[in-house]
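Of the protein chains in this complex, all but one are displayed in their positions.
Let's turn to subunit A:
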Amino acid sequence: MSTIPNKKPETGAFFPRDRDWHPPALALGYKTTILRSPQKALLSMDGTLSEITGPVFSQSMLGELDNDLIHNFAKPGESAIGERIIVHGRVMDERGRAMSGVLLEFWQANAGGRYRHKKESYLAPLDPNFGGCGRTITDEDGYYRFRTVKPGPYPWPNGVNDWRPAHIHFSVFGHGFAQRLITQMYFEGDPLIWKCPIVNTIADKRAVEQLIAPLDMANAIPMDARAYKFDIVLRGRRSTFFENRREGN
């Protein structure tokens, strides 16, 4: 069933990014940034059609298990090992408006902190029933949800003894390409969060807290899965007041 949304197309330019809120390109504690960070200033401009527009993705492209990481790589009748959780939340823009039709893609390590990737060499074993990828699209009111196992922390070669907190990577497509965002979700109460050089690329504690999903017992399913709630905010877009055109409006 398809319905025609009773909404005007969005054509406003996006709010400028607060780049003091986001992590800077260069963060000495996260060593790989040193050779991968631009040293010259970004060229700043108000959005044009090239940034205001963006690809859209339809619910129809999703498979039935795309948002179920416990089962989407598992053999029939089996499931991934680990703490069963539901991650859910709402995608909004900076004006607080719900964003429907937002494609979310997520990836993560298994319960032992092992990624299914050929470059990964951590000695914790793979789970034969866990792939680690999922995706979904927000509903009319901006909500999404998926089911997975809670990922484990894992060590990485940065400092001698650096461990990532448990985290789930999120990739987000808003309605304009300028809203494109990749981030990571962390779990409430994890003591590794505040020791992590990647988390600490973010200067403002309140910004870090925006990435920490609280335990949400109200949405847990008894005898099945706990829940964590992770809301996502994308750039707001201006109301289209006036645009000055040479040929007149």
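The definition used in the following text is that a residue touches a chain if its C-beta (ideal position, glycine included) is under 8 Å from a C-beta of that chain, and two chains touch if they have at least 3 such contacts; residues count from 1.
By our rule, contacts and distances are computed from a predicted model.
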item: The complex's invisible chain, by UniProt name, from "Glutaconate CoA-transferase subunit A", "Light-independent protochlorophyllide reductase subunit N", "Protocatechuate 3,4-dioxygenase subunit alpha" or "Multisubunit sodium/proton antiporter MrpB subunit"; value: "Protocatechuate 3,4-dioxygenase subunit alpha"
item: Candidate in contact with the missing chain, chosen from A:79, A:138 or A:201; value: A:201
item: Touch residues of subunit A, complete complex, unshown partner; value: 9-11, 15-19, 21-25, 27, 30, 32-40, 42-57, 63, 65-66, 72-73, 92-96, 105-107, 115-120, 131-135, 169, 171-172, 175-178, 180-184, 198-199, 201-202, 206-208, 210-211, 232-236, 243-247
